[in-house]
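Take this structure first; my questions come after.
Removed from the display is one protein chain of the complex; every other protein chain stays in position.
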Amino acid sequence: MSRIKYRQALRDALREEMLRDERVFCIGEGIGERGGSYKVTDGLIGEFGPGRVIDTPLSEAGFVGLGVGAAIAGSRPVVELLFIDFLLLAMDQVVNQAAKYRFMSGGQGHVPLVIRTQGGAGNSLAAQHSQSLEAMFVQVPGLKVVMPSTPADAKGLLKAAIRDDDPVVFIEHKLLYMTEGDVPDEESVVPLGVADVKRPGDDVTLVAWSHMLTKCLTAAEELAAEGISVEVVDPRTLVPLDIATIVASVRRTGRLVVAQEAPRRGGVAGEIAAEVSERAWDALRGPVVRVAGRNTPIPFNLALEQASIPQIADIVATVRGVVGARTPVA
Amino acid sequence: MSRIKYRQALRDALREEMLRDERVFCIGEGIGERGGSYKVTDGLIGEFGPGRVIDTPLSEAGFVGLGVGAAIAGSRPVVELLFIDFLLLAMDQVVNQAAKYRFMSGGQGHVPLVIRTQGGAGNSLAAQHSQSLEAMFVQVPGLKVVMPSTPADAKGLLKAAIRDDDPVVFIEHKLLYMTEGDVPDEESVVPLGVADVKRPGDDVTLVAWSHMLTKCLTAAEELAAEGISVEVVDPRTLVPLDIATIVASVRRTGRLVVAQEAPRRGGVAGEIAAEVSERAWDALRGPVVRVAGRNTPIPFNLALEQASIPQIADIVATVRGVVGARTPVA
Amino acid sequence: MPDVDIDLLERMYTTARTIRRFEERAVEQYRVGNIRGYLHLYLGEEAIAVGAIAGLEPDDYIVSTHRGHGHALAKGHEPGPMMAELFGRATGYCGGRGGSMHVASGALRNLGANGIVAAGVPIAVGAAMAVRQRGGREVVVDFCSDGSSANGVWHEALNMASIWDLPVVFVLENNQFAVSTPISASARVARLSERAAAYGMPGITVDGNDAVAVHEAMREPIRRARAGEGPTLVECMTYRHGGHHVNDPGLYLPPDELQRWKAHDPVDVLRARLLASGVPAGRIAEIDASVEATIEEAVRFAEASPQPSVEDFLAEVSAL
Partner (left out) sequence: MPDVDIDLLERMYTTARTIRRFEERAVEQYRVGNIRGYLHLYLGEEAIAVGAIAGLEPDDYIVSTHRGHGHALAKGHEPGPMMAELFGRATGYCGGRGGSMHVASGALRNLGANGIVAAGVPIAVGAAMAVRQRGGREVVVDFCSDGSSANGVWHEALNMASIWDLPVVFVLENNQFAVSTPISASARVARLSERAAAYGMPGITVDGNDAVAVHEAMREPIRRARAGEGPTLVECMTYRHGGHHVNDPGLYLPPDELQRWKAHDPVDVLRARLLASGVPAGRIAEIDASVEATIEEAVRFAEASPQPSVEDFLAEVSAL
């Protein structure tokens, strides 16, 4: 085990996969000498050269499409989008091309493409650089969607994504790059579709992913002090979704809260709520409750930005409400 | 009242709004002399000229962006996308620009833009011309989403959309254009955000929109013969969603089925299920159940295409299962 | 007149004739209900696929369009499984899942037709990047259309291909219309090949109804691409013989213009070249008869082929 940063874990995964398989290459804006906005590709151009670490023009649809074509023709591209907000420029290539190619070609072709990108609010980057757009990709048949919350998951899941034969949207969070965690020294590939119970508990199940997971762990800690035992489950990959682990937890606790940074309306929390309600109706002691972002573009001003996405206090209050307060609330 | 086709109702709405307000114009591919693929703009160029009925090059992002700019600068554009699948080429303009402009500008600016488009399966048009993508837009704060199921709603809602000061994604269905219905002769604007109970009933609430609504009405008829009384609610607009009408119905019936053509995963049915479960938990006699499309790109072959989206028999079977069969099932 | 090998000429004629008869029979099969959905016909444009692909090696790639039957047949797809795909049958190239707009074959290195205009262009550039990275010598021929050149991704893709000297040739099939919109209403340039200059790329325009002219024009672009010297834009002028798809009567096509182009029919041009090269009419009749038999066989194959299994499909789907 080594204690490393999330961004370092991602870099290690890229490097190890590029060493292991010469079909892997990286392409994106400013990922070469500059090493990427968040330094995830730092130094890779020195090791692998400009033929495998490629700086592009500002042509998002074009270079995502390039990734699709390269993947079909035998490469294993890792395409970086600086912000998930910019992936909106390339939706045709993601949704109409990458996601459908295997199916439309009758299974002859496949698209081993990873789209690495970054989302979320928290740095006053305003409405066009702060979105949580995972639900847009979760709903598209043919795509996998990965959202790691820890350095170990980031590394292990990125490796799995690169080795996967289908297109994967791999979404990092801008507030996680500098967070640290233990990462195994030996090779460790985290399979797609396996949830991780990040904290065991008995009274209520709390599902969250990416940066919201870290807020939920803090909330669980606070709630423990009140005598509320929270089981925190991190699905890690939203597609495929390990619904079995979530349902098993809910069957024990009888209660489910799902927390997401994305706006409430149309988010993945609703999907999980609906799915669990159908599968574990008999075990539920009350409705699945969502803690989610407001239905608003993210504001620039810091206080407004914070008010627009769930904070630890919101999670604590919601869970408390669901469980029924054990200690008097001030 | 006159009995007219859905496509005629849309055309009448466009024509009347263009007569009423000279800021309204239409732009899209082949909408001029050709009158659009589904003949919705038939003859309008003759009446309003090529300055207000504009044929574009194949530049979807560009002409949606043009619509955004024209709307900000004082026009009221109705931009037509031949297929909703092609709107994926213009997602930046829809999501990052149109939806956020009012908010980002601190309320100074607004974007009275209507994007008229068409979705759904059923004509063997295969994976890139058959999608039901409403959930992509429902989740975006700042957009309104309208999906009429009848000629009267099509006309009244299109008028409301054009008069609305915010961007509206107006989604028609390729199988509805030739359907007929009664439409008021006098002007009738259907406000956004008001659901319509298309068939009253007592045993179970069935929510559906667009073409799925027509299947649900047939299913309800069949179920009536078995003694199951189904209330069919058409939200008509997914944003704003008239959740109150749906919840009121569920409070009476105690059961809810939501039917959608879109793939189950990440669809609007899940959102409605989650929302109703939170609001009417005490009234529900069982979980909200979804009837939805399979998690697959739409296949070309007719039998596979039909197998990939809910058919009337699927709705009937699901509702029967939810209510508990009243008559023996063969 | 360029000096062309008679064998090659015969092969080109056979292919052009095969595409022509394949589509004429497909129209007939559409009318009787064996084919559904969109069917975009290549009638009148056959010389482009034939001429552009004639100089390729089997390992070279093509990227096709929504009007892709000709590209696929010229690249070696068999008419039987092609027709079966149009019928939506299990024996089709995509097992009936794709249909006319999505024909593709990994083995034949056709990366696919596409229902989204221009979307194939960056895909072609990506394939060229994959070739470059593995040190391959294959070339990618990207078929694209006049309409596609107004689309953003066309611009982005041509620019990237140029700055990285990728081994791709862009074959722009300028049939002068996007559905009913004439190219003159969508572009203010006399020739679309002029747009190549915006990427520092050579651009040429050629008679797209003369397969030999197309073949000749492709020599240098293919050589350049294979030698790592970069991409070329080859605009091929042509015209549809009818509407945008099987159900569009195409009444907006100016009749005199249509007549002029029909009089310059790609199959006739090749036949005339064969005759001029001394190939006897009897030999041509033999070819025609054999094409006829092949296509008849293809139609019978498609008709006799099973529908895809719904159960298999549903089983696949749950895994998605």
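We call the chains A, B and C, going by the order they appear; numbering starts again at 1 in every chain.
Just so it is clear, contacts are C-beta pairs under 8 Å (C-beta built on N, C-alpha and C of every residue); 3 or more make two chains touch, one makes a residue touch a chain.
This one's a predicted model, so the numbers in the text were calculated from it and none came from an experiment.
Here is the thing to keep in mind: the chain we left out touches A, B, C in the whole complex. Shown as candidates are C:S186, C:T238 or C:S305; the residue that touches the absent chain is C:S186. The hidden chain makes contact, of the residues B:Q97, B:S124 or B:Q139, with B:Q97.
Between the chain not shown and the residues B:T56, B:S210 or B:S277, the one that touches is B:T56.
The chain omitted from view is touched by exactly one of C:R36, C:R97 or C:R195, namely C:R195.
Residues of chain B in contact with the chain left out of this view: 22-23, 25, 51-52, 54, 56-57, 59, 61-75, 77, 92-93, 96-97, 101, 103-109, 141-142. Even with one chain removed from view, chain A keeps its contact list with that chain: residues 29-30, 33-34, 55-62, 85-86, 89, 123-129, 294-296, 299-304, 307-308. Where chain C meets the missing chain, the touching residues are 150-156, 159, 162-163, 185-189, 194-195, 197-201.
In this section, only the chains that are shown with their structure count from here on.
Each chain's centre was taken as the mean of its CA atoms, and the one lying most distant from chain A is C.
Remark: chain A and chain C have CA centroids separated by 41 Å (rounded to whole angstrom). For the pair chain A and chain B, the distance between mean C-alpha positions equals 30 Å. For this pair, chain B with chain C, the centres built from the Cα atoms lie 37 Å apart. In chain A, the residues that reach two or more other chains under the touch definition are 61, 92, 96, 103-104, 141-142.
Annotation for chain C: residues touching 2 or more other chains are 94, 96-98, 102, 114-116, 152-153, 316, 320.
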